[in-house]
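For this depiction, one protein chain was excluded, whereas all remaining protein chains were kept in their positions.
Note that the chains take the letters A and B in the order they are written out, and that residue 1 is the start of every chain.
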Amino acid sequence: MTTETLTPQDHGAPDMDNMRKIAMWAFLGSECLFFGSLITTFLVYRTRVGDGPSASDVFDIPFTSVSSFILLMSSLTMVLAHYSSVRKDWRQMRVWLLATALLGMVFLAGQVFEFTEFVDHGLTVTTSPFGSSFFVLTGFHGAHVAIGVLMLVATAFMSYSGRLSDGEGMNVEIIGLYWHFVDIVWIVIFTVVYLLQV
Amino acid sequence: MATVNPPMEAAQSDAPSRTGVWTWLTTTDHKKIGLLYGGSAIVFFVVGGIEALLIRVQLATPNGEFLSADAYNQMFTMHATTMVFLVVMPAAAAFTNYFLPLLIGARDVAFPRLNAFSYWVFLFGGLFLTSSFFLGGAPDGGWFGYAPLSSQLNEVVRMDYWALGLQIVGLASLLASVNFITTMFTMRAPGMTLMRMPVFAWMALVVNFLLLFSLPIITVGLIQVFLDRNLGTLFFDAANGGDPILWQHLFWLFGHPEVYILILPAMGIVSEVLPTFSRKPLFGRSFVIFSGIAIGFMGFGVWAHHMFTAGLGPVAEAAFALTTMFIAVPTGVKIFNWLGTVWGGSVRLATPMLFSLGFIAMFVIGGLSGVTHSVAPADWQQHDTYYVVAHFHYVLFGGAVLGLMAGMYYWWPKITGKLLDERLGKIHFWLILAGFNLTFAPMHILGLNGMPRRTYRYPEGLGFEFWNFLATLGSFLIAVSMLVLFWNMFRTWRRGEVAGPDPWDGRTLEWTISSPPPEHNFDRIPVVEHEDDFWYRKYSTADDGTSVAIDPPPDMEVEPEANIHLPSPSFYPVLTGSGMFVTLMGLVYVPWGLVAVGVGALITMWGLFGWSMEPITREDH
Partner (left out) sequence: MSDSPHVYPTPRDYWLIALILAVITGAEVSVTYVSALDSVVAPLLIVMSAAKFVIVVGYFMHLKYEKKLYRNLFLIGVIAAPLLFGTVLFTFGVLIGS
């Protein structure tokens, strides 16, 4: 985000990539605790359904499996976008970035559909602690995906102005790290929240 | 300003870039941001102090009539919230911002604009919390916000202010921690290996790791409290299957590391001051560093000792009692290392040294009473009594605040170029030490006699009168001592003795440059060959172990580097922060506040967009 004189040998050309990666990995380490807290809350409340539906009443495993698969495959397109950016193949990179964003949006659409289905079955945030913790956990994951989609689209468009080639603006690799992290959180959620509860 | 006296005029013309509101709003200079943190912390210290005095006036006599129960609840909640989140944490952030780059030989932090953003988010969060006094009443559910006290929806919005305010102040600290961690791993001067980093920098590193990994937990808890209040979720609603104990876990999983977040910077400062004023290297330096790291790790493993009375079961209670006893070991190691540093040194009892020694003494008392809490059955007796209040004021005031004041006296000449008056400094020290002990020592007795915390009055005839009266007297003595400090600061800012680059015969890199430091910090980035590098440029060690001044003294003037890149000022951090402030204000008053949420979100987006499009470096300095 800035440039600084690092060492006498290294006038005005600090290793910004290194700094950004350290910052991103530290942030992702922190995010582990964030999602850990949400998942823990869910596990404490997973059977506290009150008069409302339980996990096995509402979960549609085949549907969620497909949307999980879509998010998983968006990691492939993301890493291919990064590969193209390393080779400075900007056109290719934009294609893969937008493909990743599209897959992310499909996942989000699936989540919206799933949420409305659950609400139709009588499960809302106010039904039971199970409902509260499920919607808040998956909702915050969805918010992370949405932010990722915004960053992907913004990066794809910013690349037209040539800013990426200067190493300024947002960095495809950094966004990639974020995106893959959101994906691995879903890997955990899919197993712990969905598959283990039905 | 035509009639100002000559010295003031000179001072201003010397530093034209230091004036002007716009300069401060857009600064990305770590030193200016450090000063902003420090100034804010002092203002909030006055606010929190006044809250404390009001509490003490209410408790001075039995059946106090000064505050209503409602006002009292707001006072003790906001006193603690203010002192923890708006005083001690930003004061530590002030020193970290100002001195971390200087101590490791860097020209700024890794992400200067993010750094400015952290400050503005913190400031807006602090103003947000404090503004609640004028907008329907301040938070009144305790600084720990135990559910369901915090999560029940009342007519008023008080705990919304608390939940959102802490959230945003936490965000500021989280971003700052990412920034400082990156700085320490990438921007150390050549030769400044990790083990050669000054101990203050090390403690800052541990603190920022604690912040990084504990804040996300409280973030989730606060989200849940906020949603329980505003969306009707059932996280902590026991009547519908929610579990308030979960809140206690989430809070103390953050809250106990937080305790070390508050104390470790002070330990770092003391580890810099004691060697300087004893003219000896820190005794067992690597032990002090590794103890700090051990405290960092173990600090995550003791949270449930705050919950001994919550009914966790004998296994958990025994385990947490043991970990709590063990964490006293690395702390004890440090105490002995500090004593070993002073032992046999050529001790100068200047004000920073007095505060450091005061820190050690008071912290030992507070640490020992803390160990008594680790015994679960004893803790059941002490829980929620004034004994606990006495304990944590001994570690947080006697420890953290005295340590931070040592740092203030120590580094003031570097920041302002003027020495604080020693005579007034010593008066301040002895007054605050006496006032502090007069206030909090009686609370041990009150607590063991059964006086409960957080009750706004007590009846006559329980034997509480005398000790409470003493405590109130002591609290006013502390207030008087602070007036002495403010007078000292005010007087010496303009007319103090000029300090020069190295007034204390210092050991670390910040003393190699002028006071106050130039904007680019170092004319030439230093090359470090030794821990306490500056000392060994000035002194060689004789055969008998004594230090001998090198003759002639080293010349600190160096040819400035030709191209020094400094970060440009930026308006976007403060803009983005203000957008978040508007969003928060709107969130308190859902649903009609959603308009403000939208406006705030737009401002935030504008700020972030401008930020990401802005070129980074200003013209060569």
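Keep this in mind: contacts are C-beta pairs under 8 Å (C-beta built on N, C-alpha and C of every residue); 3 or more make two chains touch, one makes a residue touch a chain.
Fair warning: this is a prediction, and the values are worked out from it, not measured in the lab.
Within the complete assembly, residues 181, 185, 209, 213, 217, 243, 245-246, 249, 253, 300, 304, 312-313, 316 of subunit B touch the chain that is not shown. Mapped onto subunit A, the interface with the missing chain covers residues 18, 21-22, 25-26, 28-33, 35-37, 39-40, 43-44, 61-62, 65, 68-69, 72-73, 75-76, 78-80, 83, 86, 176-177, 180-181, 183-184, 187-188, 190-192, 195-196, 198.
Here is the rule we use: only the chains that are shown with their structure count from here on.
Our note on geometry: subunit A versus subunit B, Cα centroid distance of 34 Å, whole angstroms. Residue ranges on subunit B touching subunit A, taken from their complex, read 28, 106-108, 110-114, 174, 177-179, 181-182, 185-187, 189-190, 212-217, 219-221, 223-224, 227, 231-235, 237, 240-243, 246, 250, 253, 524-525, 527, 561, 563-567, 612-613, 615-617.
Those residues of subunit A that touch subunit B in the complex are listed here as 1-9, 11-12, 14-15, 18-19, 22-23, 26-27, 29-31, 33-34, 36-38, 41, 44-45, 48-50, 125-126, 128-129, 131-133, 136, 140, 154, 163, 168-170.
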